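Encoded as structure tokens, here's the structure I'll be asking about.
Yeah, one chain of the complex is gone here, protein chain that is, but the others are all in their spots.
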Amino acid sequence: MKYELGCHLKYKIIQPSTILFNINVAKTPYQQVLHEDLQLTPSSDFEEYQLPSQENRLIRVNAEVGELEVHYRATTKVSYYYADPATVVELPPAALPIEVIPYLYPSRYCQSDRLMRLATSEFGHLQPGYSRVSAICNWIYEKVTYLSGSSTSETSAYDTAIQRQGVCRDFAHLGIAFCRALNIPARIVAGYAYGLKPADFHACFEAYLGSEESSQTGRWYLFDPTRLVPQNGYIRIATGRDAADVAFATIFGNVEMQQMRLFVDFLLDSETTSKELPVPTTDAIALP
Amino acid sequence: MKYELGCHLKYKIIQPSTILFNINVAKTPYQQVLHEDLQLTPSSDFEEYQLPSQENRLIRVNAEVGELEVHYRATTKVSYYYADPATVVELPPAALPIEVIPYLYPSRYCQSDRLMRLATSEFGHLQPGYSRVSAICNWIYEKVTYLSGSSTSETSAYDTAIQRQGVCRDFAHLGIAFCRALNIPARIVAGYAYGLKPADFHACFEAYLGSEESSQTGRWYLFDPTRLVPQNGYIRIATGRDAADVAFATIFGNVEMQQMRLFVDFLLDSETTSKELPVPTTDAIALP
Amino acid sequence: MKYELGCHLKYKIIQPSTILFNINVAKTPYQQVLHEDLQLTPSSDFEEYQLPSQENRLIRVNAEVGELEVHYRATTKVSYYYADPATVVELPPAALPIEVIPYLYPSRYCQSDRLMRLATSEFGHLQPGYSRVSAICNWIYEKVTYLSGSSTSETSAYDTAIQRQGVCRDFAHLGIAFCRALNIPARIVAGYAYGLKPADFHACFEAYLGSEESSQTGRWYLFDPTRLVPQNGYIRIATGRDAADVAFATIFGNVEMQQMRLFVDFLLDSETTSKELPVPTTDAIALP
Partner (left out) sequence: MKYELGCHLKYKIIQPSTILFNINVAKTPYQQVLHEDLQLTPSSDFEEYQLPSQENRLIRVNAEVGELEVHYRATTKVSYYYADPATVVELPPAALPIEVIPYLYPSRYCQSDRLMRLATSEFGHLQPGYSRVSAICNWIYEKVTYLSGSSTSETSAYDTAIQRQGVCRDFAHLGIAFCRALNIPARIVAGYAYGLKPADFHACFEAYLGSEESSQTGRWYLFDPTRLVPQNGYIRIATGRDAADVAFATIFGNVEMQQMRLFVDFLLDSETTSKELPVPTTDAIALP
């Protein structure tokens, strides 16, 4: 599936500041970047980094006083793995790859330790597997109201569980916290999302699950309790423990954001199969 | 119904201290004190007070260094009002007596303001009335585990809603918070409780509800989400906004509690009707 | 000292609602109401209540769909008690009148139980008395930034102690919580305030302290850690445990506030002494 996407960000730099942007799409075997262009105005030097053992790409800019505009545009080809949800199982701690273990730990916005009893009481009796994580998403979708402006940068899963309102990152945080509380590794995914209205950066989450045929082969399966976007409409920017890891801009200094605009287009071509249309599906979707 | 009850408390006074005891049963038209005896050892002067517009009786003791023992014993005759739950209704704010209005406000342990959306989501769609408060109690009974030692003096309804464990005061606090969030005045009741094992001071709550026949006549109806005690087995010591108001001992100074023992006996006599046996009932029970 | 004051409130009533206004100035021996006028437009019936053992006056209005305007205007004569701060002492728990004891308990926004160690560490070593409460106010004034819009209706003293920003009610809550943590009874005071810019309802707090000459005679002394208003410029509407008790409007229903305007004028007359000018003073000021 091919997507063309981009963002336009505009800042007022009040004092010389350093900004870390995390807006470039990830480059992975399953997400090829066919074309990419990043423009800073006024033209500024920047460095690009990749964190060890992560695909997140960080752009560090030292900005002078005045205006700063960022234009980013990319064309990317994304592959997904589709599975029958009935064949997707939870992995016992003994079978988890060691590098996914940290995604079981509580984090700033996903206090799984404090949500243990709630998670057990609501989901502990359910059949383990993809369907249990789906049940978590349904619970969130049904009980939490999606309401723009109803949460702040301090709102955590603990609050959302009880205050019952939030935005996409709050939905993701609660899903992650519930999964971890049940010993299912889970992480946040930040990205561009096809069909989101109004266009914005979007957060959902991935749970690390196995396959019935080969219990040793785990994959990160995508879940979005907001149900706002087709599951194969995500183009990944970054993954992390929670929103603290994947902010699209981390600002050191005195800076005001003045504008943000995004777009995501689906590029239909002759090779596109019906499975590859960005429409809601009942398949389980994962990284290949 | 007649009960004989009492407590024996033993303290080590490490420095001269002032203690406020709130262990005497309330004297009300519906709770006659037939006999009462309070002994302090060593013999100490004390003063008894009653807070304005409340029935709580406070005993203030200035204790010298050494041991302090408190023996309290009382015989009391308690009357309850029994109603058919189907006839008990919620009162609109326009019809509430002004003196019950403060029991709608959030308090230290019952942050009804922060639980508003949860309460609305879980109970907002239910038919108002006694049955809705019962539904709140059932929710608490089913979802919260009664576990001695699982909460502290800092635990509030906000925590209990999510941590799903607690003791009687936590159960009461959550019931109170949910009621207030739905505009039902609610208050804590601390007292002696017949049949509680092990014997201890017990907390439950009252909601202010009206009657179908006369919507202007409200009463405080008793609810206990722990279901540990028959509803007509409570002998009231104090009421308040939450546990902060009804501690059985408020200590100013350096004091260690060393022992606490309680007993509650039901006194069967020839006048006792079957309705007046302390056994679980499906009736709504209130102050007459 | 004579003040003329008033407020003009405008609401959009979206569905039939009940509103409790608490905007009338308190009538006490020390605050005479010389003239008072309350107009509702459209003209509506309302009831006035006074809570038992409190001076707060509540106006209950059942509002129909449409607009509701409230015009309130009063002329009041206020007397203060002035004392030399050096003669104002803290009272031991053994000497506190029983009706002030509840103002030692933690409340929704003043979790003195959770601030005990912080209060002891910062103020425990100071000489008890008026000067210690002054030290609390200085701490708050110096360490907390007054910033309109920096807190919400959920913000409590616990948060303000650490987030270090807030508005008048947050300043008052923190002062109250620190006092209670040190066994000094403290309560919130809501009122009109002379000289506040922009004009608004204002909150400060009172601590119950004694006098050197007669340790049995306690009084409620006024403190305002915001230092925005001269201490004898307060005209009291209500007192309570914290902001939960003294909201100027408690709304049951679907209502939007559209406008709020206040004014407070000082009426200088031939009897006014220099002490009675509303200017900052180093005297301790209390209810007579």
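Per-chain numbering from 1; labels A, B and C assigned in written order.
Just so we're on the same page, a contact is a pair of C-beta atoms (placed from the backbone, for glycine too) under 8 Å apart; a residue touches a chain by one contact, two chains touch by 3 or more.
Remember, it's a predicted structure, so these values are computed and weren't measured experimentally.
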- Chain not shown, its touching partners among those shown: A, C
- Have a look at A:Asp113, A:Glu142, A:Glu212 or A:Glu256 and name the one touching the chain we're not showing. A:Asp113
- Item | Options A:Arg60, A:Arg73 or A:Lys143, residue touching the unrepresented chain | A:Arg60
- May I ask which residue of C:Leu40, C:Ile59 or C:Leu115 touches the chain that does not appear here? C:Leu115
- Message: Can you tell me which of A:Gln32, A:Asn183 or A:Thr281 touches the chain that was removed from the display?
- Response: A:Asn183
- Message: Among A:Pro42, A:Gly66, A:Pro92 or A:Pro280, exactly one should touch the missing chain; which is it?
- Response: A:Pro92
- Interface residues of chain C toward the undisplayed chain are 114-115, 117-118, 121, 143, 145, 158, 161-165
- Missing-partner contacts on chain A, residue numbers: 18, 20, 49, 51-53, 58, 60, 62, 92-94, 98-99, 101-102, 104-108, 111, 113-114, 153-154, 183, 244-245, 250, 252
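Everything below uses one rule, namely that only the chains that are shown with their structure count from here on.
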- Query: Suppose chain B were not there; which sets of chains would still be joined by touching?
  - Reply: A | C
- Message: Please tell me the distance, in whole Å, between the geometric centres of chain A and chain B computed from their C-alpha atoms.
- Response: 48
- Message: Can you list every residue of chain C that touches 2 or more other chains, as numbers and ranges?
- Response: none
